[in-house]
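One protein chain is absent from this view; the other protein chains keep their places.
Chains: A and B, in written order; residue numbering restarts at 1 for each.
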Amino acid sequence: MSLVLDLVSWTMLLGGVFLGVSGAVGLFRFPDFYTRLHAAGVTDTLCAALILGGLMVQAGWSLVSIKLAFILLFLWYTSPTASHALAKAALRAGLGPRLAEKENPPSKS
Amino acid sequence: MIHLLWLGASLYGFWLLLSGHWDSGLLLALGGASTALVTLMAWRMQRLDALSFPAGLWRRLPGYWAWLFVEIIKANQDVVRRIWQPARFPISPTMAWLPASQKTDLGRAIYANSITLTPGTVAIEIDERGVLVHGLSAEVIADLRGAAMDRRVTRLEDGEGGA
Partner (left out) sequence: MFAAACLGILVVMALALVRASLPGNVYDRILAINMFGTKTVLFIAAYGFLTERPDFLDIALTYALINFIGIIAVLKLVERVAGTASPETDE
């Protein structure tokens, strides 16, 4: 049984790390600020959930798990606020997004 | 007043969960003192009106969260594919004003936060008419235009409405 739990938590941890790396790669690969925002969103949502979830499986039913759940709750409550504030500030400052209608720029690589 | 008591009780519960020391009278009293102080500050700041949550919302919230979680997983898959396979899943950044059918500020805030929380879409501006959304691809904007999320949030807000 504990082997199954270990397997589950390792898969979740590895999946979380993979999503984190994907988001970081997206940060380099996407053409403009607004699209990079979406790449960062991946690391803020499912990546955090998988890593904290994997740790929760290891901790079992305990206060440690409750704390991990609170960390996830805070991250999920604050990250959309931060993203929204960032996007709004950028748009207000006149940073125009590149949109698909005009052109479809290839990624920078 | 009832709000103050609720706030104080939930803060103390939160403190108990974080501290994990439930056997020392001194620590429990110190925790009580700090929650009382925070409650007092919240009262002085007059922020309590913002806490008025419709009671029915609490019952419907878990179901909505479950649905939102599934949506977030799907959206993550989509964005990760676009990151690693730009040739097969090209991006087409799109920006559009979408209508928001919620009646209260709280409902619109939940809607905009849900949009931002699902990767691939970010809510940038919001007012009485709708939400300005930047999407990673034309597809995700078309999805939002389908208004499944909009209807769900409206239903979450007033109990019936939508479909």
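Keep this in mind: a residue touches a chain if its C-beta (ideal position, glycine included) is under 8 Å from a C-beta of that chain, and two chains touch if they have at least 3 such contacts.
What you see is a predicted model; the values in this text were computed from it and never measured.
Considering the complete complex, the chain that is not shown touches A. Touch with the hidden chain on the side of chain A covers residues 6, 10, 13-14, 16-18, 20-21, 23-25, 27-28, 32-33, 36-37, 40, 43-44, 47-48, 51-52, 54-55, 58-59, 64, 67-68, 70-71, 74-75, 78-79, 81-82, 85-86, 89-90, 92-95, 98.
Just so we're on the same page, only the chains that are shown with their structure count from here on.
Chain A makes touch with chain B in their complex at residues 19, 22-23, 25-26, 29-32, 34-35, 37-39, 41-42, 45-46, 63, 66-67, 70, 76, 79-81, 83-84, 87-88, 91, 97-101, 104, 107.
Chain B contributes residues 17-18, 20, 72-73, 76, 79-80, 83-84, 86, 90-95, 112-113, 116-125, 134, 136, 138 to its touches with chain A in the complex.
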